[in-house]
Each structure stands twice: as C-alpha cells, then as structure tokens.
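One structure is given below, encoded as structure tokens.
For this depiction, one protein chain was excluded, whereas all remaining protein chains were kept in their positions.
So, chain A:
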Amino acid sequence: MTSTALRSRAWKLLEMVTTPLLPSDYLDLVSPLRAGADLRGRIEAVHPETGDAATIVIRPGRGWRGHTAGQYVRIGVDVDGVRLWRAYSLTSPANRSDGRVTITVKAISDGKVSNHLVRRAKPGTLIQLDQATGDFVLPQAKPAKVLYLTAGSGITPVMGMLRDTEFDDVVMIHSAPQPQDVIFRDELHDLVADKKLRLTEVYTDTHGMLDIARLDGLVPDWAERETWACGPAGLLDAAEKHWSEHGVPERLHTERFRPSIVVAGDGGEVTFSTTGKIVGADGATPLLDIGEKAGVLMPSGCRMGICFGCVTPLKDGAVRDLRTGEITEAGPGVLIQTCVSAAAGPCDIER
C-alpha cells in the first residue's frame, strides 16, 4: 500500500473516532495554522502608517503558497461577530525572511472592515485567508525603465513591488490630499535619498487632482517606461485613455480596487443563476415567492423566518429583511432566508 493510501485510511479511521465532527475540528483547537488546516493567519502586529492607515503583519498558516509582488489577498475578519471578507494588496516583499506577510489598510468612511483593521484589530487575532491572487505583477524580464503612477491607497500594491524588486531607473508619481496622508512617506523618502527612486508627490488638497496632461512635464520619457498604475477610477480611466492615444497601451498595467457598489433601493431584477431565470421583483414580495412563481425549485419551510429551511446563497446584489428592514449585501458565504427577504435592488440568488 502506498503511503498516501495508508494515510487516507488512517484519516478515515480517525474520522470514525471523531464523528460527527472531523479530526480537524479538534486539531483547530490547538493548531489552527497547521498544514492541512483551512487557510488562516494570525495578526502579529498592527503598525500605524498615517492617521487613517495601518500595516497589519500577518503570520499565514502552513498552507500559504506565497505571493508575487503586486498581488492581493482576500481576508475574512470577524467584525462585531460577523465574518466579512475583503481584498487587500500585499505590501511585503515576496521573500520576506520571517515568512510573515503584510497588508496596508486605509480606513475608508463607513468601511466596516478597514476601520476595524486600522483602529481595533489586536495582535493574536486569527483571520481567514485565501491564497494570493491577481495579475498586477512585475514581468520576469526586468524592464529598463519603470514608472509607478499611484494615488491614495493605490500605493499599496506598488509598495510591495518597490520593496521586492530593484530597478535601475524608477520614477513614481503619487497623489494624496496632504503630505501627512502619504502612506509609507518616510520609506519613500529614504529610497529617494539612496537614489533608488525619483518621486513626485502631488498634494491634491493644494495642487488639485493630477492632470494627466502634466505627465509630459513631470516624466518626459513616460511613453518609454513600463508603467504600473493604481488609484481611483478617474485616474486610471484618464491614464488608459492617455496611453492609448499615444499608441502605447501595452506599456500600462492597471489595478482597480473595486469598492462593491450596491444599489439598495426597492426591488430590482432577480437572477436565479443556477436555473438561469431572470425576473423582476418588487421590494415587498419575498424572494421565495418570486422564485416559486418563476418556476424555480426553491427550498422552503415555515415561510415566516423561523425554521431556516429556505436559506440560499446570495451571490450578488442586496436584499432587505422584510421584518427589520435590514439590508444584506452579497459576499462569500452570505446566505439569506428567502421567505423573509425581498430584493433591495438587482440581485443574484443561487437557485
């Protein structure tokens, strides 16, 4: 018998010992970061960067497969007892010797997770992790000249790149409201002092937004540079237009942080994605009724919100609890009770 077969048989035996739980349910009590566990991480430190940004040092579990500079990671954090998932760029170099990774988070107004991480997260806390992903990364072959065009927290994936790979000729244009809002400012200035970086800071409170037409003046050879840009949609749209108009769109790499914009109104188009049915729904009819009327096989139970027999994944959009008026937005692991939820806008139900 091969060792894999032997191991799987031993595991099966162990499952008989722990049934109806799994061996991992017990192992998680003592070693949540072990190999083979669901991927998690432990927050080891929180370092403030600016008034509203902080770097979170995370020790990932043994199953972590590493990352490439510029990539992001999705993390699941329990905020007020509710597990919420968000994506953040990794700001640590890929080969950090202690195996830790960092994300740098800017608290956005009304941001549940970002405010929690920046202001309340405590070392020792376990968080859920996904493997790093994203194609906003550096190429294998080093480009001769590089331009980083960033604004606000758009600097985070680029910082991961700057810390990871040195280039001979690097220029960065970074926008922030004021000097004290520039995340990693000291480190950037150190790089400038060491002549490893040429930096232009744009303070939008005093200088106004960066006008892409000014690029020629700031970086005359921009069109020859391999460029990575990350920041608000306005900046990226302008950059993409500019690079295209000058016939060098392939030199520009952009990363968009998509804040999930959910329209929470009254009713909307409901997609039952498993069956492919799409129907209109008002804001007062339970989604269970909407689905049944459309001929979708919906699990159902008490029809008054008490038996949890109708819970179904909400893949996209938002719904309103007909009892409390509370809005629930889609996200990984978000299940809704279809018998007491109505469409609060366009939404996608996995049925």
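By definition in this document, a residue touches a chain if its C-beta (ideal position, glycine included) is under 8 Å from a C-beta of that chain, and two chains touch if they have at least 3 such contacts; residues count from 1.
The definition used in the following text is that contacts and distances are computed from a predicted model.
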*The complex lacks one chain in this depiction; which UniProt name from "D-ornithine 4,5-aminomutase subunit OraE", "Sugar ABC transporter permease", "Acyl-CoA desaturase" or "Cytochrome c oxidase subunit 1" does that chain carry?*
"Acyl-CoA desaturase"
*In the full complex, which of A:Gly208, A:Gly295 or A:Gly309 touches the chain missing from this view?*
A:Gly309
*At which residues does chain A meet the chain that is not included here?*
16-17, 19-21, 25-26, 29, 78, 80-84, 301-302, 304-309, 311, 323-324, 326, 333-335, 337
